[in-house]
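What follows is a single structure, and I will ask about it in a moment.
Of the protein chains in this complex, one is absent; all others appear in place.
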């Protein structure tokens, strides 16, 4: 298939590469052109604008940081919406708000372009290794056409109903599940340290108890204070928690635990952690307990 | 080894059975005598009092609901402490408070009896299948003597330092990690339902994302409203959350997430859920969202 | 002074009336024209559009529900901004977000129109009785010109610095203080009822303890379940809590208590309370305690 791919950040690079490995023809665009050029050497065509990447595409992916970035690339000057052929599909993989997902669906619909929300779960190494989980929501026929693309970038595909924004809602709640685990670790680690038990000892038990690579990997990142470079930046984590709360507010579901998370993230930002990995929010609990938040000792 | 075993509830039965399978000689005591009699038919001796179970034992296990139950059995009339031989060891497997664990250590120490805190992670089926995780803390020499017993009942043994109560602290924080997951599920499920996404769909993604049997099993229990009979009763769950908060308060570590959990449990009790499985605390979030808490539909 | 007044809701009516009593010449505009007509009989001129109310005004007040309403009236077609003379002042009394207050300041600045944020504290009866508290922030010279107007509608005027949005920030935090009191009442009343103590008995002590009409009035409203008609609608209360949280998030200050309030408001909305007085959020605590939320009995 002829595919456009917008956004060659740490996630996008692996995803675009796997699309090429699946023998699709890729045209990439990235705001910082150097990344696109580098990628061009791997066999992709390099576009000068999002529109150029979309013009002849059957499908165009976006994998960007937030609503604002996606809006610029889709609806801004030389944006995807201005060029994507009628009947072609925009697959939006970014973690965006449900409100904005609805707007995208409407804008593409008005232009007779297809829109499928396709957020993914997984960190950069999973993107590279084709180990992502891909959530698809949108028109049933469009989804069938997207399925091989989802399978090219992930290990499993989950299909929801016809409302694209449902996929974004699920993604936000999934991220909320992960941050809840991080905060629980943060509080438990603080109690353990003040009790005189090493964080690593507690982690060993939890890794075995939950039997989950997610617990093991995040737990280890926190114990080792291995927050740079960020797999997912804390300020983006806060954005996701906020959007989960907004979603809950809109549909009428209180999320007291998410509210706690929001406050911990705000405190983390107030202490200069915005570019650290989001798992560093665990340090807020340490600080509240009067502990040195830098080391686990 | 000659072993006493006090407490043949849903957890204790499997543990005692595995000790027998490991060729130890067991004398059991249970408040409701019928359970002990039934167990006698499997080859255990049946004692009339805790003291009788302890009198000739090299090690005596207690596996009971809470501090009060353990206190009665250990320090009450005809209690273990009155009969356990000098040098023999009390292994306390119950999830008790750190305060009471310290008291037990002191009481046994005064009588030159050994005391090892040995709380376990796992539900009744894991106890039966010798799949528990066993945490040991206490005097190093005592722990070495207990290790084969721990290995007879569990799949992995974790040894902490010389303070028995540290094992209880770790156990409380581990239970806190589990309830955090349950509450996160509860809030996310409520948002999903009000969004129009089925709980099961969300669970499918989470089970794959976390790759953890704990997520899968608890998630399924919640989705199926399969709360009776309780694997672990909600009122005991509240006890554990409270004890985690008390521990945090004592050592000086705030636990805002645990505080939320406490309030959700109190609300669950106020709605008559005390004998349901603790995972039913997830219904509180549904109720706050104005949803029917009985069914997932 | 020649004054335009936009927004004759329950608050605006009293404010406009007091401006007339202070011998100012008033032209009113209201979306629902009937209210403006009624007011015209008291001596005000009636405008057909916001622009018409602003065209010859030295100062124009807006007293509306939220950002959206103010935006329409100021920046929409036939809006204030299109007509207010150079050098005249827009006094914005509505409780709006700090973000939008900044936008208003910029838009008026671009047109060489003055802008003073002038949010008020007080319920409709206080507006009628000239008992409001008025917060003023903006350019020092503009504020001096506004001071007599503030004194015409309130019992006390507080002047902040030159940034108009600071007044809105203070107003949001003030409303947060009030809702905190309401929620504290809600939780305490629930405990009292379940203890067997009447809400009124508790209120009697609190009214005397705090010696505050705010405690007495809100407490009485809650005890009497006197939520209709709303002095201030619950859905607007949620808007204010959200904007306080956004402000805290922007400046980097966690507000865990405000987060709790948000969740209680969301639950209240999920139970159909959007048009009740915001003090009815106290019922959420009753419901969580398994109490009948309708009556205090």
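In order of appearance the chains are A, B and C, and numbering begins at 1 in each one.
Note that in this section contacts are C-beta pairs under 8 Å (C-beta built on N, C-alpha and C of every residue); 3 or more make two chains touch, one makes a residue touch a chain.
Every value quoted in this text rests on a predicted model; they were computed, and no experiment measured them.
Enquirer: Looking at the full complex, which residue from A:36, A:51, A:120 or A:289 touches the chain that isn't shown here?
Expert: Within the whole complex, the residue contacting the unshown chain is A:289.
Enquirer: Of C:22, C:45, C:65 or C:173, which one is in contact with the hidden chain?
Expert: Spelled out, the listed residue whose C-beta touches the missing chain is C:173.
Enquirer: Quick one: which of B:51, B:133 or B:266 touches the chain that's been left out?
Expert: B:266
Enquirer: Which residue numbers on chain B touch the omitted chain?
Expert: Residues in contact with the chain left out: 238, 242, 245, 248-249, 252-256, 259-260, 262-264, 266-267, 269-270.
Enquirer: Could you pull out which residues of chain C are in touch with the chain that's been left out?
Expert: With respect to the unshown chain, the touching residues of chain C are 121, 133, 135, 156, 158, 160-161, 163, 166, 169-170, 173-174, 176-178, 180-181, 183-185, 187-188, 190-197, 201-202, 204-206, 208-215, 244, 247-248, 251-258, 260, 263-264, 285, 288-290.
Enquirer: Taking the full complex into account, what residues of chain A touch the chain not shown?
Expert: Interface with the chain not displayed, on the chain A side: 256, 263, 267, 270-272, 284, 287-290.
To be clear about the criterion, only the chains that are shown with their structure count from here on.
Enquirer: Name the most central chain, where centre means the mean of Cα atoms.
Expert: Smallest offset from the overall C-alpha mean is found for A.
Enquirer: Same or different: do the copies chain A and chain C touch each other through matching residue numbers, with over half of them shared?
Expert: Mostly the same residues form this interface, as more than half of the numbers used are common to both chains.
Enquirer: Provide the C-alpha centroid distance between chain A and chain B, rounded to the nearest whole angstrom.
Expert: 37
Enquirer: In whole angstrom, what separates the CA-based centres of chain A and chain C?
Expert: 38
Enquirer: By residue number and range, which residues of chain A touch two or more other chains?
Expert: Residues 248, 252-256, 260, 263-264.
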